[in-house]
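Complex shown without one protein chain; remaining protein chains in place.
Right after this comes subunit A.
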Amino acid sequence: MNRVIKVARMQLINKGTFIGIPLIILGASFLFTMAIWWLVRRNGGDGAMYSGGAQAPMWYFLALGIQSLTLTFPFSMAMSISRRTFYLGTVALFSVCALALSVFYYLMGLLEVATDGWGMGGQFFALQWIADNNWLVQILFYFVLMVLLFMIGFLAATIYMRWRTTGMVAFFICLGVLVLGIIALITLTNSWGEFWSWALTWTAAGVTLWGGIVALLMAGGSYLTLRKATA
């Protein structure tokens, strides 16, 4: 157990990677959005303003998932850490960071609503579709989204670590075949209309639930893959 915490501490030796950079990305995208909104209002623009800027740090988590594995895993082997301990420590650390950031999103959303969209009627954190839900769903929604992106990177990186280029090529060919298969199925059965009307019925809670299940599956998959990976 103790060594799991040490892995988290090792990942945090460079504090920028897990904490600093996401905050800088979020801060920058928030300030850019503010500046744009201000310009819009200055020029007499009215109506509600939405921004997808809050997702900016989430894409960084995709890279973080890859980085925390490809760069730190070979080093963790040299630190005589078992793969299991490395996995638990790294995933636990990311989960804690993601949870903290999710709570922060939720709180900023409250502030945003209270200040009437930062005094400009904008929506950066409290997007209607998400903010309409209760606090638990809101926090879990952000959390699952972050974990999902991290896990995509993490799983891809474990596959690379275990099977190298062959694994990557096989993985992306399978993924391509799967996506193409689904598209072909919908197209050949002429059901794009139904698909989109179905997609519109998705709720934040539903996305959270299914996203959570997919994230869990990927977490399990990357654990099993990592168990026999070599540096």
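Everything that follows uses one rule, which is that a contact is a pair of C-beta atoms (placed from the backbone, for glycine too) under 8 Å apart; a residue touches a chain by one contact, two chains touch by 3 or more; residues count from 1.
Heads up, the rule we're going with is that contacts and distances are computed from a predicted model.
*Asks:* Pick, from "glutamate synthase (NADPH)", "Alpha-ketoacid dehydrogenase subunit beta", "Urease accessory protein" or "ABC transporter ATP-binding protein", the protein name that UniProt gives for the chain of this complex that is not shown.
*Replies:* The chain we cannot see is, by its UniProt record, "ABC transporter ATP-binding protein".
*Asks:* Quick one: which of A:S82, A:T115 or A:S191 touches the chain that's been left out?
*Replies:* Of the listed residues, the one touching the omitted chain is A:S82.
*Asks:* Using the touch rule from the top, list residues of subunit A that touch the missing partner.
*Replies:* The missing chain touches subunit A at positions 3, 6, 9-10, 13-14, 16-17, 67, 71-72, 74-75, 77-85, 227-228, 230-231.
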